[in-house]
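My questions all concern the structure below.
A single protein chain has been omitted; all remaining protein chains appear in their positions.
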Amino acid sequence: MKLDKFFSFLVPKDRKFFPLFNEVADNLVVASDLFIKLLGESELSKRTEYIKAIHDAEHIGDDLTRKLMNELNGTFITPFEREDIHILVDKMDSVVDLLHGASKRIHTYNLSVFPKEFMQIAVIINAAVLEIQLVLRNVKNVNDFKLYINSCIKIGNMESEVDDIYQSFLANLFENEMNAIELIKKRDILAALEKAIDRCDDVAKVFSTLIVKMG
Amino acid sequence: MKLDKFFSFLVPKDRKFFPLFNEVADNLVVASDLFIKLLGESELSKRTEYIKAIHDAEHIGDDLTRKLMNELNGTFITPFEREDIHILVDKMDSVVDLLHGASKRIHTYNLSVFPKEFMQIAVIINAAVLEIQLVLRNVKNVNDFKLYINSCIKIGNMESEVDDIYQSFLANLFENEMNAIELIKKRDILAALEKAIDRCDDVAKVFSTLIVKMG
Partner (left out) sequence: MKLDKFFSFLVPKDRKFFPLFNEVADNLVVASDLFIKLLGESELSKRTEYIKAIHDAEHIGDDLTRKLMNELNGTFITPFEREDIHILVDKMDSVVDLLHGASKRIHTYNLSVFPKEFMQIAVIINAAVLEIQLVLRNVKNVNDFKLYINSCIKIGNMESEVDDIYQSFLANLFENEMNAIELIKKRDILAALEKAIDRCDDVAKVFSTLIVKMG
């Protein structure tokens, strides 16, 4: 079975779905790269620049989401495909929103030193959005289902990995951080990152659903 | 183009959509007015009355939502309109819920003095729900699209304004409030208000989507 049949609703003739989805995925990767740079930066003024750039990525994401929804409304597709695409667009948008939320909190809370778990999770999120980008980029060219299933499984494992890091970080935090306000700050930021990987996993789940449906 | 065509799904013959939507908007304004009165009241017994009245508004909102949904189910409309109306009803209901949530917390946390940002944001929420009311009220009478687009833009700006107030309040709170429990209380309440204006902006976004679709 050709994969462009599998993702056929993404590539109808004369429609801009497909390039728009790729733009969303690319924007996701940009936001995730910026977030890693932010965590690696110690100079305040440069941090502020990265936070601003992530904010811009969030706006770009919003615009792309709106365009996709408008395309979607002007396209004849079955309600049940519509539903999946809706979820797909929505979840991909959430990943950028959550990265933006985490970076905004870093700014608001005036956090200077980051627990190592921040970077650990940011790197995993980056790997996850690269998988999402890979899936969407290759829809037209590849005939191999296994590649997609493989990406979905990988993202699922990343989500579990982040969950483990998050839970043990929390356990540690609640045992050793005596300053409740510092505890709230760190937990808030990590909670946003943990949600971001959850949304990546939701994206992977929609991919899996589509494979089952169209397979 | 006549606007009653634009909002045609709201005003089908023999249907109660339109007056019901107006009732929801009116109830929103009532809840928002009560919330402002609550914040301006120093006497505990009167506060309790306002909190009770907001609770009543929440119940009225729930009933109206249920009625609207039942109307919706008995009406032939395309799935894609159904989706928008669903979101519209849901988001408008959320605004009242969040105002109720904020007032419930004021009660539960036994908060006596309110930071000035509470009132600042409450006033902006009030302006936003008045715009929503305006849009829904004039659907039948006005032929001018710009009026609607204008309201949507205004609400979008109000959302940004609240976000700025919220972020700088939070930054200040995390820097200066040494008592973590007081910090949690204030943040909780303001977070509910910030979500309320977000939901108003979601309502405005559905309006915008409808303008694009029907325009």
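Letters A and B mark the chains as written, and numbering starts fresh at 1 in each.
Convention: a contact is a pair of C-beta atoms (placed from the backbone, for glycine too) under 8 Å apart; a residue touches a chain by one contact, two chains touch by 3 or more.
These numbers come from a predicted model, not from an experiment.
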item	value
Per the touch definition above, residue among B:73, B:112 or B:176 touching the missing chain	B:73
Hidden partner interface residues of subunit A, rising order	79-80, 167, 170-171, 174-175, 177-178, 180-181, 183-184, 209, 212-213
Residues from subunit B at the interface with the omitted partner, ascending	69-70, 73, 79, 82, 104, 107-110, 179-181, 184-185
